[in-house]
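Every protein chain except one is present and positioned as in the full complex.
For clarity, chains are labelled A, B and C in written order, and residue numbers in each chain start from 1.
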Amino acid sequence: MATNEENSNTKKLQVRRFKPEENPEKHYLNEEKGIWAWMTTVDHKKIGLLYLGSITFFFFVGGVLALLLRTELLTPAQSFIDADTYNQVFTLHGAIMIFFFLIPSVPAVLGNFVLPLQLGAKDVAFPRLNLASYYIYVIGAAFTLFAIFTGGVDTGWTFYTPYSATTSGNVMAMTFGVFILGFSSILTGLNFIVTIHKMRAPGITWNKLPLNLWGLYATSLIQILATPVLAITLLLLTMERLLQIGIFDPALGGDPVLYQHFFWFYSHPAVYIMIVPGFGIISEVISTFSRKVIFGYWAIALSSLAIAFIGFLVWGHHMFTAGQSSLANMVFSFLTFLVGIPTGIKIFNWLATMYRGSIDMKTPMLYAQVFLFLFTIGGFTGIMLGALSVDIHLHDTYYVVAHFHYVMMGGMVMAFLAGLHYWWPKMFGKMYSEFWAKISCAILFVGFNMTFLPQFVMGAQGMPRRYFNYIDQFQSFHQFSTIGAYVMGVAFVIMAIYLVHSLLKGKRASSNPWGSRALEWQISSPPSLHNFHHVPVIVNGPYDYHKPMSEFQLGIAASHNGHHAEEAVSVSQSEKEQA
Amino acid sequence: MSGHHISSAKFLWGVALALFVLTFITVAVTWIQIPEPWNIVVAIAIAVVKALIVVAFFMNLWWDSKFNVLLFIMSIAFFLLLIGITLLDTLYRVDPVPSF
Amino acid sequence: MSQPSATEERLEHLKHYFIDSDQQFEASKMGMWVFLVTEILFFGGLFLAYIVYRAWYPELYLLASEELHTFWGAVNTVVLIGSSLTVAMAIRSAQLNQIKGLIINLWITIGLACVFMVIKYFEYAEKFGKGILPGGYYTYEGIEHEQANIFFSIYYMMTGLHGIHVLVGIGLMLWLVYKAKKKVFHSGYYTPVEITGLYWHLVDIIWIFLFPLLYLID
Partner (left out) sequence: MNRLSEFMLPPAKSTLAAETDALFHFINVTSIILLAGITFAIIYFSWKYRRRSEDDVTPVITHNNKLEITWSVIPLILVMIVFGWGFTGYLNLTTAPDDSYEIRVVGKSWLWEFHYETGHVSVNELHVPVNRPVKLIMSSDDVLHSFYIPDFRVKMDVLPNRYTSVWFEAIETGESIIYCAEYCGNAHSNMLATTYVHSVEDFETWLETAGSADDDMDPVELGEQLVTRNACDTCHSTDGTRLQGPSFQGLWGSEREMQDGEIVTVDENYVRESILEPNARITAGYDPVMPSYSGTLSDRQIDAIIEYLKTLQ
């Protein structure tokens, strides 16, 4: 089929080879200087780095909050903070990690940086909108910080009514902050969709699109379809507090379960906003470090879209005990299991890609393996929670806490770290210490499992979540878990040290340290301000490791601005050799 | 992929006229009391027709790229999903009643 | 007026990362459609609340909609459809390089939008006077239904949010008039007019649904 298509509307192009410049003197990091140039940049790479700085800050804050929680839970009764503080801390840990770290992490940081590079474009379609989305994020964050310092919020990140409508504290500032943040997410998604459609380099047909971009594309679709519903939900909640409109507050005739429908219609797909771009990264990393054609390209690409779609139909599995109708429970349980299938397909395809590959266990690959293991556990425990009768027992216990940490942290954060280590040389033109990176990864793996495996057992034993005090029976589990959290803390400190060291004194990275065939590795590290001095022309798929590197560096000299994406291209053999 | 469709003034007036007529009809049918639930069905049907006319001929989706059409359809589809699945809960609740 | 060379003027708007005006125009329009998707789902949430409560309390909707004036709702529908027409005419003018026509049509649109808002103002004022205030401030006793306040909460949320969109639309039109007077738009570049038009039509469509759903219940 693919060949037919190519024959029918193929365009002949005269191309030559453009070898990437090694150790470029001028690149995007030094071409424009000064803090003002950074704050007003419309360059997608710099905006990606601005996001990287911000989410690192919030990850640090959220992480410290997590350690506070774990420390408090060392003893069954109060250890060092009171119940009210504890409730605020877990609310903030959840809200910050989800809205300020997980959701923007892969799309806004790595996506922003890599997407135009992988498309062979000079920037995203709407660079100023891209910058605006960053500042919207900052304003949203400012509102949230304002809420923290003016009374705090103790509702849990889910803001369930009627508690959130009646509790004291500055819930309005917080929900308003998250409301604003939603627009940042929407604008990023909008930008990516249009960019992927309109700004592909000649030859990047849909079947040559890197899987990372399929992941980002699916994510963007979820962002634009789900986030507006969060916006209206939070707006209604704000109005509930401001004007007592009563739609969600039973004291005024409203229905709290309706709020949960509103909330989870966004917040379940949001889980896929977090994890689907991670799938994209893992596909890139596994193929690159196995130096092998990805197995089942279309299976992986389409399963991302399938997950994005089915992910919209399953929100009610957060509400099995909430008092929704049995019919809804049945339908939601059924649909929930269907999400498992495309997820399984991905895992098996990745394994098949490794089969007979040439596997180089560099840090990104190590993280990808860790991802595979932890995410599989997260997936299986998801099956457990999807089963209606078992969920009745496990709902709102530590089992759920452990499950989503396996998916979010074991899945998404590991994928993010894989991506960060993978693209780090491209971002900064520096290598990091492979030795310390692996040590840190190993410690993180151990610490993670120490923290969250005991929580599965506690949860199955009946330990409810969001508990400040607990019965003595659970103390040893909690203590083990807390030690694990500190081990993870150590891993992140090591990571911070070697990454900062890499920035300051790291070895210069070559343009393509991993020997990847993907387009972003065929330009210098770090890239120049406008990415490409030529118009890249793509003749092979991004994972065609059986073809020589020279065929991946083709292009036409830049005689004009951007490029059209529509047609497939073919380059005759003689031209290739000429190159 | 014609992004620059130019409609004639006559055509645009015609579209507006159709919309005015439909507005009149939707008000007029409330004078002849149609029984529940058909009155809602008729009202919504007319609104859908009006909306489609606006989308197709004022917003030029009729001549627009397939993907923009797809986007529009997708938004409606997901909106219907949101409503349809939520109604599976809200319409089918059976609450117990205490006997004392 | 000095005559800048035609090609130079035509390309002022073109960003360096686009190949030509067409690509830029297509990208902007697709971006606007994506944005409209989010708008539809944003209002979708309110429609959901409307439908859920209507299914629960059909009699409430019958009672409460009697407080709304079908006549003025219908007038507002006609006004908004008229403004959709003038926006479409404005785009046509821009496409044909008729800058004067563009400006006139934009002014008419702004005028109609203001008429809409004025009518809305009188409707609101009348209800406020009766004690039909949003949410917890609801004091009206003419409707014998426990959830009467919720109908009007939904009413105020829907029409209020729609009204805000109309105000934003007016702001955008004023900005377009300003730009048009500075001779920014011509047949080769009228993207802002086109995408503002798309936005305005969506505002119209939402009202097309709000009108029967809120006013025409009997």
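Keep in mind that, in the parts below, contacts are C-beta pairs under 8 Å (C-beta built on N, C-alpha and C of every residue); 3 or more make two chains touch, one makes a residue touch a chain.
Computed from a prediction, not measured in an experiment: that's the story for all the values here.
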item: Where the missing chain makes contact, among the chains that are shown; value: A, B
item: Among A:I383, A:M431, A:I483 or A:I556, the residue in touch with the chain that has been omitted; value: A:I383
item: Residue touching the undisplayed chain, where the options are A:Y135, A:F348 or A:F435; value: A:F348
item: Candidates A:W38, A:F146, A:W436 or A:Y467 - the one touching the absent chain; value: A:Y467
item: Missing-partner contacts on chain B, residue numbers; value: 93, 95-100
item: Chain not shown, touching residues in chain A; value: 83-84, 87, 154-156, 160, 162-163, 166-168, 250-251, 253-257, 290-293, 295-299, 321-323, 326, 329-330, 333-334, 337-338, 340-341, 344-345, 347-349, 351-352, 354-361, 369, 372-373, 376-377, 380-381, 383-384, 386-393, 395-397, 457, 460-462, 464-471, 515, 545-546
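Everything below uses one rule, namely that only the chains that are shown with their structure count from here on.
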item: Winner on C-beta contact pairs when A-C is weighed against A-B; value: A-C
item: Chain B and chain C: spacing of chain centres that average the CA atoms, whole Å; value: 16
item: Cα-centroid distance, chain A relative to chain B, in whole angstrom; value: 36
item: For chain A, residues that touch 2 or more chains besides their own; value: 197, 225, 229, 255, 258, 261
item: Junction residues of chain C - those touching two or more other chains; value: 26, 30, 34, 37, 40-41, 44-45, 48, 52
item: Interface residues, chain C side, partner chain A - complex; value: 14-20, 23, 26-28, 30-31, 34-35, 37-46, 48-49, 52-53, 134-137, 146-147, 149-150, 153-154, 156-157, 161
item: Chain C - residues contacting chain B, complex; value: 22, 25-26, 29-30, 33-34, 36-37, 40-41, 44-45, 47-48, 51-52, 55-56, 58, 70, 74, 77-78, 81-82, 84-85, 87-89, 92, 95-96, 197-198, 201-202, 204-205, 208-209, 211-213, 216, 218
item: Residue ranges of chain A touching chain B (in the complex, touch as defined); value: 197, 221, 225, 229, 255, 257-258, 261, 265, 312-313, 315-316, 319, 323-328, 331-332
